[in-house]
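Have a look at the structure below, then the notes.
All protein chains of the complex are present and in place, except for one that has been dropped.
Entry: subunit A
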Amino acid sequence: MPCVADWLNNPFSIVQGIFAQNVPNSDWEKKVTEYFKEKLKENNATNWVPSLNDVPVHYLKPNSLVKFRCMVQDMFDPEFYMGVYETVDPNTNARVLHFGKYRDVAECGPQQEIDLNSSQTITSERQTFYCVPVPGESTWVKEISFVTELVLSYISASQARVSPSTSYTPSRHKRSYEEDEDMDLHPTKQKEQHMGNNLCCGSEIHGCVEPKRLETEASAGHHLTSPNCSPPLDLNFPLPGEKGPACLVKVYESWDSFKVNDVLEVYGILSVDPVLSIVNNDEREGSALDLMECMDTAEEQRVHSPPASLVPRIHVILAQKLQHINPLLPACLNEESKTFVSNFMSELSPVRAELLGFLTHALLGDSLSAEYLILHLISTVYARRDVLPLGKFTLNLSGCPRNSIFTEHIYRIIQQLVPASHRLQMTIESMNRSRLIPHKDYAANRLVSGVLQLASNTSLVIDETQLEQGQLDTTGVHNVTALGNLITWQKVDYDFSYHQMEFPCNINVLITSEGRSLLPSDCQVHLQPQLIPPNMEEYMNSLLTAVLPSVLNKFRIYLSLLRLLDYSISEEVTKAVEEDFVEMRKSDPESVTADDLHRTLLVARFLSLSAGQTTLSRERWLRAKQLEALRKARLQQQKCVNGNEL
């Protein structure tokens, strides 16, 4: 049996072995998948696999097993490749069979030639996804997943008694282990430094890594090595200022089940063959006459086969869709994780109380707003009834102080709590300038990303307090409409220039504004600060530092976990709700509408869930009504104060 290092560092040898054993049958492919599935099940073996999210590409050994947590940004056309091919030695006429799966280049020895017309050749199909790291992924997600991997791999490494020199991770971990306590608060820069240091020691393992390259690391992402690609390659991240590797993920099985914007975790073989980049340069030089090259424009070439050093390829062996990206939670809620859930549920109410307290402080002592904010943060679209998304709870937090750093800090706090988030500052200029909606670039044949291309359950915080009066141009109107559609229908119409295509999404939108927002929302809460701290900056910072990391982690688990729970309403309570509604309508037909019932039902749903209850009880319903009444009274009051119609 091959040792760990083998399947990790040289998976091709394994594949080759299985291939050679089973060659006449086609089930060798299944066996390969099975083999790796088994391997990854053992002893947290998943943590052994280096992740492209944490480790820069050039530290990773080519053709080794890697993993990548990513979002499908675009899907390229399926490609046909040589699944099995034969090489011929022209001198001896010896024929050898090879497999082409998991490879970009059909290899053959120096003395050999590929027989393109062999009857043994099997053409197979695979699909390429262009994947980017999860947009807006919070730093804590990155750090924690990194650290847990280290810790776990250390444990398993010592258990398995594997010589550390063969493995990459343990050597890296030694330093980080002592520091993982305060890792949370370290900026990423420091982490990279560690990695660099550790990698230097580990470089002999990787062979190809030269210590010198460390210095070039910082600039690697910016300027391209090839002088031919004059403008830098746009890696097409949905959000501006994102970092991290984009990847061409080649999927071999059931690619139909994946959709754009799905979050995946893939395990596969890293391919950074420099040959891939050479092809392009070569082709570009003399694209005039050659038949094959005039098929694609130069832009398309650039996008579809970028240099492998910038956009590595991963040939997927295993891929799974992730329900969430919170590393503190088991990847999926199944039987095994039941104990985890029930343990956490038992201490749910203190966590909720603490979280409420924390948010109340953050919202300057306004506990009602804090309550609504919790409901908002655990909301998720759980079903769609024809076009109507159910379970979205867009919150408009009005009454935010203008031109203060308050909204910024609110975002920082949310960032600390949810796994992925983005802050969108609404100004006339930003609306007119930016392109929120992804659109198809037909010249390059790719989907150019926009801010609204986000993974499910991303928190989008729209800050309207900066918005001034002014003229929106066409783009601006489109953008505002797109935001409106996103909020009301939870869908984004991607622009395919000849037509539009609807992509359903599930994004939690929080709008902070002074008065009522110009965007639609499910629920407006007017902020009533109980205290105005003289120094907002200091106040907010101290708030964050005061929370223990362990408590913060509990908050994070709380918010992610509750989203995944089921919910129902009993017949009895339905009756009661019905009665209630009829009564309310009788007493005040003007102000109580179907919309109110909708909203109250939503509030009741999330209220129950936030307390860990999966059915609606009469008390919760009453509490929901009470909250709604408080909220409305506040709005009413606000209306009177301002004297203008909202």
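As a convention for this text, a residue touches a chain if its C-beta (ideal position, glycine included) is under 8 Å from a C-beta of that chain, and two chains touch if they have at least 3 such contacts; residues count from 1.
In this section, contacts and distances are computed from a predicted model.
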Among "Major facilitator superfamily (MFS) profile domain-containing protein", "Ubiquitin carboxyl-terminal hydrolase", "GPI-anchor transamidase" or "DNA replication licensing factor MCM4", the UniProt name of the subunit that does not appear here: "DNA replication licensing factor MCM4"
Residue, one of A:Gln16, A:Thr123, A:Gln320 or A:Gln636, that touches the chain absent here: A:Thr123
Sole contact to the chain not displayed, among A:Asp74, A:Glu265, A:Glu371 or A:Asp495: A:Asp74
Residue touching the undisplayed chain, where the options are A:His361, A:Lys392 or A:His478: A:His478
Interface with the undisplayed chain - residues on subunit A: 74-75, 77-82, 85, 100, 103-108, 110, 112-114, 116-117, 123-125, 256, 258-262, 275, 278-279, 282, 286, 288-292, 294-297, 383-388, 390, 442-443, 445, 447, 477-478, 481, 488-489, 496, 498-499, 501-504, 567-569, 574, 577-578, 580-582, 585-586, 589, 593-595, 597-598, 601-602, 605
